[in-house]
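A single protein chain has been omitted; all remaining protein chains appear in their positions.
Residue numbering begins at 1 within each chain, and the chains themselves are lettered A and B in the order written.
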Amino acid sequence: MNLTGSKMKKLLLTGSFGLTLISILLGFLVGAIVLLIAGFNPLEAYWAIIKGVLSKPKYVSYVIIYATPLIITGLSVAFALRTGLFNIGAEGQFIVGAMAAAIAGYFIQLPILLHVPLCIFLAMSAGAVWGGIAGHIKARFGVHEVISTIMLNWIALYLSNWSLTLQMFGKQGTGKSHMIQETARIDLFGQWKITEAGIEFIRSHKVLGDILKSPVNLGIIFALLFAFLMWYILNKTTLGYELRAVGFNPDAAEYGGINVKKSIITSMSIAGSLAGAAGALQVMGVSHKIAKLAIMEGYGFDGIAVALIGNNTGPGSVFAGLLFGALKYGGAKIQDAVGAPTEVINIVVGTIILFIAMPKLIQVIFKSRKG
Amino acid sequence: MAAIDFSHIAVEMSGITKKFGDFVANEEINLTVHRGEVHALLGENGAGKTTLMNVLYGLLKPSTGTIKINGKSLNIFDPNIAIKNGIGMVHQHFMLVESFSVTENIVLGNESTKSFGILDTERAEEEVVHLSEQYGLTVDAKALIQDLSVGSQQRVEILKTLYRGANILILDEPTAVLTPQEIRELVAIISNLTKAGKSIIIITHKLNEIKQMADFCTIIRRGRHVDTVKVSEVTEEELAAKMVGREVSFKVAKEKQNPGEKILDIRELYVEDSRGVMVVNGLNLQLHKGEILGIAGVDGNGQTQLIETLTGLRKAKSGRIEVLGKNITNLSPGKIINKHKVSHIPEDRQKRGLVFEFDIAENMILESYFKPAFSKRFTLLRQNIYKNAATLIEKFDIRPQDATVQAKSLSGGNQQKMIIAREVSNEPELLVAAQPTRGLDVGAIEYVHQALVAQRNEGKAVLLVSFELDEVMNVSDRIAVIFEGKIVGVLDADDADEKEIGLLMAGGTA
Partner (left out) sequence: MELIIQDLGFIIGTTLMYSTPLIFTSLGGVITERSGVINIGLEGMMYFGAFAGAAVAYFSQNPWLGLLCAALGGAFWGLVHAIACVSFSAEQIVSGIALNFLGAGSALFISRLLFDGATQTLTVARKIPQPLDFLFGEGKMFPSSGFMDLVFNRFATVYLAFFLVFVVWFVLYKTKLGMRVRAVGENPEAANTLGINVTRIRYGAVIMSGFFAGLGGAAMSIAVVSRFSNTLISGHGFIALAAMIFGKWKPQGALVACLLFGAAKGFEIFLGSKGVPVAGDILAMLPYVLTLIILVGFVGKTTAPAAIGKIFDKGDHS
């Protein structure tokens, strides 16, 4: 990656990267206007977010923890989009992944080095099946994946809730599952933190101790690994070549001898497995259980935003996931700091996506400025 | 002819020029049509006939020129103005709402209503029935468009224009999709219309139909007005000569060569198009090593579907295709390319031939990315891929000479060079080239022709499909003429005569 100055400039002005950047700026601009109208100082509000995200090591740690599932569901949506498929089903794939991990984490007894990979593998398989169903239905019957995945999201939600009503798995009357085994957790120092030595360490070490106050876990490592894998698969392998060709131009892919239907199923399965992994890591690193879902938690839907802002690439999703995580975590603090509603964040994110959806508008803005 | 009222000029287009960027589609064209006259616009594909009619109908704005309708000067910048002045157009691709009834399609935009905008369906149906009886255009007013034959759909289109009070009807390639029986019906309908004082302009490149239907014929070639003739005073041969032109075309230099063993053998092939109409009707064709077989024919005679079937992109209804004695009928494109060594320069290079977002190097391996040269254990070998591209860029003189440039930023000619480079480097036994010079400039055309001849000289079999008769005649060793999904004649290129082929192409008998 040695971009020369002129290449960089070209990328910024003509490529989708530039479009994204302009959209992000416009998103914050609209957010600022909304805050102004509501009678708040937008600079103060944005400063509160920045402070709420960066001023303590613990905050940074929380941002990463918030961002982890979003990065991975973002990767899931992005992966499918690169093959020309809209995976609105990351939500449901996340749920079945979480459920699979919670079941495997609770029922199976294994040493940690086997238990953790097994849980993740099973969760990814569950997600792959969930995504694969939508892919199959599209390839075979021509049903648009957006519709089938909306259905599959709800089926997943009720399936997960139903599993909690089972005697052996759900803790009766609580609407929650039993906690997963210690060997299935990916927390860092989870046990040690509550020992005396741990408490003493947290008290005496300023930076490390502060970070340990948050539920630090290995999730982000997996997220980065997945982002790398996605980049590698898409750009370096024959499979990725096939999927990208189908995504850009299915007619040309077919002409070149690529099996388009198979590619659709493969792509949706991989996307599903990623979202499934996100669900698993959330259970294994943060919640350690699943609970009855009255509504969708929104990890999958936020993943759509992450993918779109991240321009459907691995590194882009990491960046957008962290941005979104920071906005979610830091945004919650503007309520206390300046009294402005947290949800200005949703407005910012929505506006960013809206502008990303309309490259034509941004071109018009630029043209009119040039005269 | 009896119907023509020479004292009344319905359409007078003078000095019409239409430019698209640098491309001149129409240059100083004049056209005069009288009341009650059937006037044919004759020309090859891309000659500018449809452009001229789109100008008349207000779909395109002319760069210069004036239009008079019934003696009145008009600035037709919108179809609504054309409609108001009694001009109706039946497009080659019908503009019908498939799920609507015949009546609904006819009245759409001009609906008769009761109070509160409630549709008066009964009255509308009565009007449609009345109109269809008046001009002998039989249709079921209540039937849904999707259940109708193509011929009936065309009658609905004509009724649509009549319902809006059209006195001047433009029919764009009205017979392209009709069966012979339906064509006979259309002839009768047109005669009814002219008797009622309507003027009709028919865009076509089929000579026999002009003889059948038209009173006058204006011939357009490469955007220019060639001649306007009285149809009864010319022969089909004369029309063909005017359409094809007499310009000296550059002959492609090639040595005489004796064809070798049989490479391609197509027997009794039947193929349907996407709408389920049989467009390849029992086609037979053989092609040998070291020869170029050109398929001459006008657009829409089954060429596209023939090629798609040959390359695995469309399934045959029946029949057999063999390459080197092995059956390849209905195999997947991948098998046909790699196992049976068939390469394909596709008709639509934007839709099929290239992945625009891929760079040159990535496009070069579209059919071979999985081969050991370019991948090892599922991982792409980047160095080899870009080395391969650099070699091909050099050998085929592709500009810019940078393998990392996206395909979409190349010129049309260079895009075509990319495709040729890729297809040729696959070492095919059979090279299928569909419209390989469409939209290219003279230099690029020459390049493509030479590349095809070079393949032939190397002992490959080349199947060339083109709508440009010049091209087929210059490049081919043998010429097969396709008409309505069948090969209606095979000629040796050396003895072939332009007029003879033109006649076969138009469904005449040589």
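In this section, a residue touches a chain if its C-beta (ideal position, glycine included) is under 8 Å from a C-beta of that chain, and two chains touch if they have at least 3 such contacts.
Just so we're clear, the structure is a prediction, and the values are computed from it rather than from any experiment.
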Quick one: which of B:61, B:184, B:326 or B:339 touches the chain that's been left out?
B:61
Out of B:30, B:64, B:80 or B:149, which is the one that touches the chain we can't see?
B:80
Looking beyond the chains shown, say which of A:60, A:151 or A:338 touches the absent one.
A:151
Touching the missing chain, which residues of chain A?
34, 38, 86, 88, 137, 141-144, 146-148, 150-155, 158-159, 161-162, 165, 294-296, 301, 304-305, 308, 335, 339, 341-347, 349-354, 356-358, 360-361, 364
Could I get the residues of chain B that touch the absent chain, sorted low to high?
18-21, 59-61, 63, 79-80, 83, 89, 91, 95-100, 104-105, 108-111, 113, 116-119, 160
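Following the convention adopted for this analysis, only the chains that are shown with their structure count from here on.
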Geometric centre distance via CA averages, chain B-chain A, whole Å:
48
Mind pulling up the chain A residues that touch chain B in the complex?
236-242, 244-245, 248-249, 251-259
Residues of chain B that touch chain A when the two form their complex:
311, 313, 332-338, 344, 346, 351-358, 362, 365-367, 369-370, 375, 378-380, 382
